[in-house]
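A single protein chain has been omitted; all remaining protein chains appear in their positions.
Moving on, here comes subunit A:
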Amino acid sequence: MTMIRVENLKKSFGKIEVLKDMSTVIEEKEVVCVIGPSGSGKSTFLRCLNRLEEITGGHVYIEGTDITNPKVDINKVRQDVGMVFQQFNLFPHKSVLENITLAPMKLKKSDKKAITEKAYELLDKVGLREKANAYPGELSGGQKQRVAIARALAMDPKIMLFDEPTSALDPEMVGDVLDVMKQLAVEGMTMVIVTHEMGFAREVGDRVMFIDGGYIVEENVPAELFGNPQHERTKAFLSKVL
């Protein structure tokens, strides 16, 4: 089943066109890693997938729903699309448990007890049950990011978007977060991951997408994209980062 369909996506900030013409299809359970130079539009691309950025042209379909249609209830669509940010963006005035339960309590019909139980299960999954009553300010970066993942998962999303989830972390924390993401991939979550972790992209990605200058320059299975890049720009980029 197709989870995300992007058709001729364009995005401008004022006069500056950041995404020029992007099309791709992401299937259920696929893990797509997005790589590319700084400023190439990776974050903007990802943020168009849940309309965190207003889309200027083209179409984005999430499970068949065209989210560029202004009549679409975007809040409903977003409940199915979890997002994890480089800077975590945990709610500092809420405990870890409340961070996870807040959105489901307000948006889901299930009762409070079930939501709390689910939150503890998610905390187990990211290895942080003992931090349930801590506040974000008391956590390390790696712990914060794992809570942020649990928070997104609490809405039972069908798709997870990650924007450089490990870039703000100390090196020794990166592994814990990547492990959680690997586990998600194994469980069959559909994921789009903007990352600088080439090793992770190669190992976990079903596909790697190279973005440069507002275009998807090329996309392929990791072995091909890393081992046999077709475009000069891909080669130039890979020679710098590998």
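In the analysis below, a contact is a pair of C-beta atoms (placed from the backbone, for glycine too) under 8 Å apart; a residue touches a chain by one contact, two chains touch by 3 or more; residues count from 1.
As a working rule, contacts and distances are computed from a predicted model.
Enquirer: Could you check which of "Anaerobic selenocysteine-containing dehydrogenase", "Disulfide reductase", "Rieske 2Fe-2S domain-containing protein" or "Polar amino acid transport system permease protein" matches the UniProt name for the chain that's left out?
Expert: "Polar amino acid transport system permease protein"
Enquirer: Just one of A:V6, A:C48, A:M83 or A:V208 touches the chain that is missing; which is it?
Expert: A:M83
Enquirer: What residue numbers in subunit A mark contact with the hidden partner chain?
Expert: 50, 52, 75-76, 78-79, 81-83, 85, 87, 89-93, 102-103, 106-107, 135-138, 148, 151-152, 155
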